[in-house]
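Just dropping this structure here.
Here the complex is missing one protein chain, while the rest keep their positions.
And then chain A:
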Amino acid sequence: MGILEVKNVGKRFGGLQALSEVNLSIKENSVHAIIGPNGAGKSTLLNCLVGKLIPDTGSVMFDGRSVLGRAPFEINQMGISRVFQTPEIFGDLSVLENMMIPCFAKRDGAFEMNAFSDVMSQKDVLEKAEHMLEEMNMADKRHMHSASLSRGDKRRLEIGMCLSQEPRLLLLDEPTAGMARADTNNTIDLLKQIAADRDITIAIIEHDMHVVFSLANRITVLAQGTPLVEDDPENIRGNPKVREAYLGESA
């Protein structure tokens, strides 16, 4: 029994069957990659997991509880954090403030009318945020306006923000899309380290095979809205069905 169990999930947009009969089980503490050609339904599937979309059929269970019908913030409070394809951070706020917000969310829950205490007097949150910034190698940038960070730093910040919530499952949507090679390798190293150091499950949607094969210990290939194969990386590499799905029949 995995930490995330997807059963028979289907989703239709008008005439397009984006997902059909998706079954997926993500094991605790694994790094599970979901790959597939463009239009395979990877992003739709991800959106069904985090509450952005509600599937037409099937069930999604996280740690034995259904996530369907819950708002994104509720699902997040259950322990699923999401990293977006383009880094989503609080651009108007400083790097430190960016890091403090998830710490508050972890400590105080979805809503807390904490209007009369000074932010800077919240020592526990402040310490945790500073600590996480150090871990992300961003301590020297703590007072920077986060919108002026580089793409790679924004990504690090976003991952750090997700981690400071101590999620059990971290979902990453093409975390290296649009990155230079050096930044991509840094991100891979960071994610490797996270997977090794923490009691965390990582699910990653990715195009870049270099990233997938450096990180994943389990891979699901999605094609035309349905899982084609699920296997270990070594077996995926040589699987003719996968080659066909990616490169067309001529390959």
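Some notes on this structure:
Please note the rule applied: contacts are C-beta pairs under 8 Å (C-beta built on N, C-alpha and C of every residue); 3 or more make two chains touch, one makes a residue touch a chain; residues count from 1.
In this text, contacts and distances are computed from a predicted model.
Candidate names were "Fumarate reductase iron-sulfur subunit", "Branched-chain amino acid ABC transporter permease", "UxaA family hydrolase" or "4Fe-4S ferredoxin", and the UniProt protein name of the unshown chain is "Branched-chain amino acid ABC transporter permease". Of the candidate positions A:Val60, A:Met100 or A:Ala223, contact with the hidden chain is made by A:Met100. Looking at A:Lys11, A:Arg82 or A:Arg168, the residue that reaches the missing chain in the full complex is A:Arg82.
Taking the whole complex into account, chain A touches the unshown chain at residues 50, 71-73, 76-77, 81-82, 84, 88-93, 97, 100-102, 104-106, 108-122, 125, 161, 165.
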